[in-house]
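Of the protein chains in this complex, all but one are displayed in their positions.
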Amino acid sequence: MISNTDQSTQSPTPSSNLPDVIDADTGNTEFQFITFSIGSEDYGVDILAVREIIAWSSVTHLPNTKDYVRGVINLRGSILPVFDLRCRFGMGLTEATGTHVIIIVTVKGRLIGILADSVSQILMINESEISGVPESGLLVDQEYLGGFATSDTRMVALLDVECLFDPNILIESIEEARSAEMKVEESENSETEAPR
Amino acid sequence: MAKNKKSSRQLEKFRATFFEECADRLGELEDILDALNDADKNTQAEMLDALFRSVHSIKGGAGAFDFITIVDLSQALEAALDHVRAGKVSLSKNVIGIIIEGRDLLAETVESEKSGKIIDTDKVLQLSEELSSLGNVMGPKTPTGTGPDVSKRPDTELPPTELKHYSIKFKPTARLFEAANDPLLLIRELRELGSLKTSIDTRQLPPLTKLNPLESYLMWTFELAGNMSVDDIKEVFEFVDDACALRIEQVDSDSNEGNNDNGDLTQTNTSEPSKAAPSSSPPTPAQPPTTVAKNVQPPATTSTAQKITSVRVDLDRIDTLVNMVGELVITQAMMEQYAAADNHLEADGFQRGVETMSSHMRDLQDSVMAVRMQPVKTVFSRMPRLARELSRKLGKKVNLVLKGEDTEVDKTIIELLADPLTHMIRNSLDHGIELPDVRTSAGKPAEAEIVLSADQRSGRIIIEVVDDGAGINRDRVFSKAVEQGIVAPDAALKPDEIDDLIFAPGFSTAEEVTDVSGRGVGMDVVRRSVQDLGGRVSVTSTPGQGAKFLMALPLTLAVMDGMIVKVGREKFILPLAIIIESLQPSKGEVETVMDRGRLIKHRGEFVPLISLATLFNDHSGISDPSEGLVVFVETGLGNILGLIVDKLLGQNQVVIKSLEENFLRIEGVSAATILGDGRVALILDVDGIENMVLPGRGLMPKNRRANLLQNEVSL
Partner (left out) sequence: MDKRVLIVDDSVTMRDMVTYTLSNAGFTVFEADDGLNALDVLQNKSVDLVITDINMPRLDGIGLIQKIRKTEAHAFLPILCLTTETASDTKSDAKTAGATGWLAKPFDPETLVRAAMKVCL
């Protein structure tokens, strides 16, 4: 179980990975996020991490990876993975069409793509407006959540991308998937017994 | 001095060249020193000369950059070598040993200088003294960093303000002209010192008919005024001081006032010397000297056939070139696709054009890749030395034999090969090879043999380290593994699996972390490094008889000929070089064996069948070989697999792109590529696939296994 960001207890403490933009007037740090939607939920990613946003195009599937790893795409010669955020949050595979988007972000020097329904807007959020993640209550894994913010009465979950797609988690996923394969192979072999 | 420093700084850009050259020379030195003891007298003499020259060159270069310690040490080494070749010191093993130490320390010092580390000057001093004492030579000379004054003009930083007058008498001998010196040039130099008045004495000049062009008949008297010193004037004549009569006198400035223009006085016509002395022909390119009877200006096109010219190129430039060629290949593939799709008449010519381009592309690519290839010799050659040293330390006798040193490998791989090879040989020596008396009592020759070989097979480089030692001590390995918590004490492992434990992470013990740059030594490091290169390493062992390390590495890192296959929704690439053949078997040709899966007979042997569709969990793909296609491939370790695919889509050259750059290494996949349609296709790693489905299989020698399968099937 990987826990990265310090889970806040009482006072709102945004994830340390969020950027600082000092607001000259108020002296508070301001953050900028790109918000996007998945179903009816809104999420935000630190704008400094976002490289570009492209339309969905078919990916090349990677064998033996978790189902939220949709595959890899070619971005002007670079090959990078695309993660299905909806699936990552346990809400099923996205049925991607040309209207869906892939948000390309940099995470620890790597380029990765996040599949989302659509991009909403750029939010400027003041530090004081960000509320921390409560310790219990949420059923989903919380390591990747850096905090919550409100925008026009809607709640935006701010993501800490670095935690979202930690390589360690992915490697686990490969091994899990592989052992699943082995079982399938074995059962298949025992089914097709050639006549002696 | 300030001026000198500045211009020396201009030469700093050659530091890299110097260090490169040092590396070459130090390697050369090592090689020669290795072979020195066993060579015959004549060869030894040549070798000593070569050794001397190499060290001398290093000294020279080091001096240019003020690497004083390197200069000192190389001076001591050079002097020792000189004494040996002069016969003052006999070439005993001991002497060779000290010289080798000197070379090693020199290599260390150069490395320290290069990386900015602190140099152990005490060590240098100590060894220098040892070297010096070899021939009772005087201690290391003072650093030649600043160079002798002879050719340097003393700085005129603090010029004496008084004006001095000199009278200089100068009579060259024939000798002066023979050495291609020219009074005209000397006079020009004098002029630069101050104001000059020249008069010439031609009394000895005979009539033209009696003139001997090679003789010297002229004498000059110069009146020089300025603030130079006698030494300054002497310096002008430094090259010819033994080829002329020269007298410099300082006089009072009474007789000659008016130190103004030189050109005025008729006597000081500077063109006179050349007119009056036709015997000295200034060496101009156009005119051959008058004394020459025939014209020796051969046509510029003739060249001697034997010269091998080479160019040093930055590896970065080559990488850029390789990348560009890579992109070209992709673009060209795209064009091919478009050309094939278009049915217009014009497309015909277009298609032909694309085909021609494609063949040119192949050639270009081969040439570019060839630039990066280097024979493994460069890394192999260090090994005998290592083996000798180690065996000496361990008290064992070993002979390291090299084979296939001319096999070429990508330069980047070469550099990364050194460590794994070193570890493997070390491992052999440490654990495999027995002490001489143990060997003799086992009926083996006291001297063990390790064969290090390189070969190109199936699109890979295969490097083997084979020894005739005692093989792997399985009991010891097993108990060590249990100790380290790598296996459970009651684990039932097959012999090959126990052998493979030496590659397990954490297996190497503290006693193995020795002097190799303090880095962790151990076979797990070797396996990781080899895997990072895209290769595999394994070991096979026969107790009592020996062990064999086998390393399989990709031939090139950038481009590859691939066969595109369809499996379910996706296309995959198989390296063309490893494909033996493909066929669609009939149902009856497929056998199923319990716990070994499906097999098919291929050229007399039973070969396991692997369904890629199943492996990759794509149920839209064909897993029944009789409905799809079986592609027989050869793994790096020599095993054959039958891969079941939907169909073949054709051959293509593919540019290898890393998957790990932005994602991870996936078992069974070696890399990715971008097809002509812009989509990503995964390049399959058959060794990985083999490992996934049939772990441990790769370790068994091929023959044994084939028989095993045969026996089983015929039950």
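Read from first to last, the chains carry the letters A and B; within each, the first residue is number 1.
Please note the rule applied: a residue touches a chain if its C-beta (ideal position, glycine included) is under 8 Å from a C-beta of that chain, and two chains touch if they have at least 3 such contacts.
It should be emphasised that the depicted structure is a prediction, and the values quoted were computed from it without experimental measurement.
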item: Chains in view that touch the one left out, judged over the entire complex; value: B
item: Identified contact with the non-displayed chain, of B:Leu163, B:Leu185, B:Leu211 or B:Ala491; value: B:Leu185
item: Contact partner of the left-out chain, one of B:Ala64, B:Val371, B:Leu416 or B:Leu583; value: B:Ala64
item: Sites on chain B contacted by the missing partner chain, in the whole complex; value: 3-4, 7-8, 10-11, 13-14, 17-18, 20-21, 49-50, 52-53, 56-57, 59-61, 63-66, 144-145, 147-148, 150-153, 177-182, 185, 188-189, 238-239, 242, 280-281, 283-285, 288-289, 291-294, 296-298, 300, 302-304, 307, 312
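We take it that only the chains that are shown with their structure count from here on.
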item: Mean-CA-position distance for chain B and chain A (Å); value: 46
item: Complex contact set, residues of chain B against chain A; value: 327, 330, 569-570, 587-588, 590-592, 597-598, 611, 614-618, 623-624, 657-659, 661-664, 666-669, 672, 674, 678-682, 692-693
item: For the chain A and chain B complex, residues of the former touching the latter; value: 58-65, 71-74, 77-81, 110-112, 167, 170-171, 174, 177-178, 180-181, 184-185, 188-189, 192-195
